[in-house]
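For this view, one protein chain was removed and the others were kept in their places.
Moving on, here comes subunit A:
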Amino acid sequence: MAASSRRNPPPLPGAENQDPLSEMAGEDSDEGEDIFVGNSNPVAEAFQPDTANGEEPADLFSEAETSTAVNSSITTSKSNGVHSDNENDLFAEVSVELSMENPSTTAKSSGAEFTPSLTLSATQPESMEQLEEEKDEDSFDMEVAVTNPEKIGDGMNAYMAYKVSTRTTLPMFRNRTFSVWRRFSDFLGLYEKLSVKHSLNGCIIPPPPEKSVVGMTKVKVGKDDSSSADFVERRRAALERYLQRVVCHPSLLQDPDVREFLERDELPRAVGTHTLSGAGFLKMINRASDAVSKMTIKISDSDAWFDNKLQEVESEELQLRKLHAVVDSLVNHRKELCGNTAVFAKSMAMLGNSEDNTALSRALSQLAEVEDKMETLHQEQAASDFFILAELLADYIRLLGAVRGCFEQRMKTWQRWQEAQSTLQKKREVEAKLLWANKPDKLQQAKEEITEWEGKVTQYERDFDRISVTVRKEFLRFEKQKSKDFKSQIVKYLESLLQSQQRHVKFWEAFLPEAKAIA
């Protein structure tokens, strides 16, 4: 009974220092800087990979803890240090970014960060660790790329095969660089397998790009136009991003299925990914039942963190959807603008031809050429709008869905625990009744059941605690990743705008003297 009264989140390992950690728990990474500055005492010395958090490699947990409470027990985390400390790097970014308003502090912290001195200064041991982490990251890097879409076969049985190339220095792979051919259903199959294994742990599993019957049919039928080329390119890019997210995830990367996907030459055809198969229907049914149960579960969680985060996620998803719709509209309008500009350019050229003042005629033809160039610019802009912005938004809308799924898993685990508790309660009542009614043989059975259920309750409670920790960790990791992703994409988008404006300037500067020369 005591267990049910505990509603506080399980103390994170290394909770000797409650303060910085609870700060961490409640807030966003913005508080990173405070932790860095304030927490110079090596928490990790006292830290033991807590057996309560029995995730697979304890190392990964130590990594997690380094991110939440910067410490110096990094040595344990280096074994599979793939992206060992994205979190740390992002923290560094964050701390610098916070000083956006104070350029002086920016210089200071970035300077401190990159001091390659080997003496750990007492005030900033964390930054040295970050540096070591970065070094580790460099030596254990992993790159995947999806390229060369090729159409295999013909007619309705045709499919696109994509080349998946990996370049890595991780020891668990046989070679350093290798590539295999995969088709879309293989990617979906990978997702299914990972889903089955890891979603129960509360991992956020990156969702693959969506199926598109229309798009694929066009490709199969062999329509060799720009729209099917666009579709293939879009899918290829989406698959690449999907894979990159998968290998970015420290625990997913450990999964043998992922390794197999990347390495094995021939993959057994993934069944159950076809929409109209039996497995497909089963999935739909499961999803429906999930939706129903979702509506009825409400954890009376005194840890408001999860509640708040879920709300944030939901509102963010809403906004992103809105944004995505508008970006879509923008892409369409730009394409329209493109067409209209081309038509206008031709019309201007005609006008220039019929104009009998030679200088004006030449200027008008020049104008027509400028407008033609504008058209190319618009087209490129539309492409970048789409590939940079719209796809980013679509990806994150799907990812936020996965995050919500994660939270739901936690709720389900909680529900299971609660149900077990109520079953235990009932069994105890039965036992009490039996005691009173004095039936020793049934009593024995009842006692056995009680022990069984007590064990279950303890286990489920531990499961819940574990999944809560995982979800929290995953969510924070997700937020960092999202921050990084958005930032890099936004920078890319702005740079594309920049380039387009530069060319704008060039074109009009070339035109101006022509216009002035009209007499």
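As a convention for this text, a residue touches a chain if its C-beta (ideal position, glycine included) is under 8 Å from a C-beta of that chain, and two chains touch if they have at least 3 such contacts; residues count from 1.
Everything that follows uses one rule, which is that contacts and distances are computed from a predicted model.
Looking at the choices "Proteasome subunit beta", "pyruvate dehydrogenase (acetyl-transferring)", "Sorting nexin" or "Ubiquitin-like-conjugating enzyme ATG10", the name in the UniProt record of the chain not drawn here is "Sorting nexin". For the options A:Glu336, A:Glu419 or A:Glu452, the residue in contact with the chain missing from this view is A:Glu336.
The omitted chain makes contact with just one of the residues A:Lys151, A:Arg167, A:Lys447 or A:His504: A:His504. The chain omitted from view is touched by exactly one of A:Glu233, A:Glu355, A:Glu380 or A:Glu431, namely A:Glu355. On the side of subunit A, touch with the chain left out of the figure occurs at residues 28-30, 93-94, 96-97, 100, 106, 312, 315-316, 319, 322-323, 326-327, 329-330, 333-334, 336-337, 340-341, 343-344, 347-348, 350-351, 353-357, 359-360, 363-364, 367, 479, 482-483, 486-487, 490-491, 493-495, 497-498, 501-502, 504-505, 508-509, 511-512, 515-516, 518-519.
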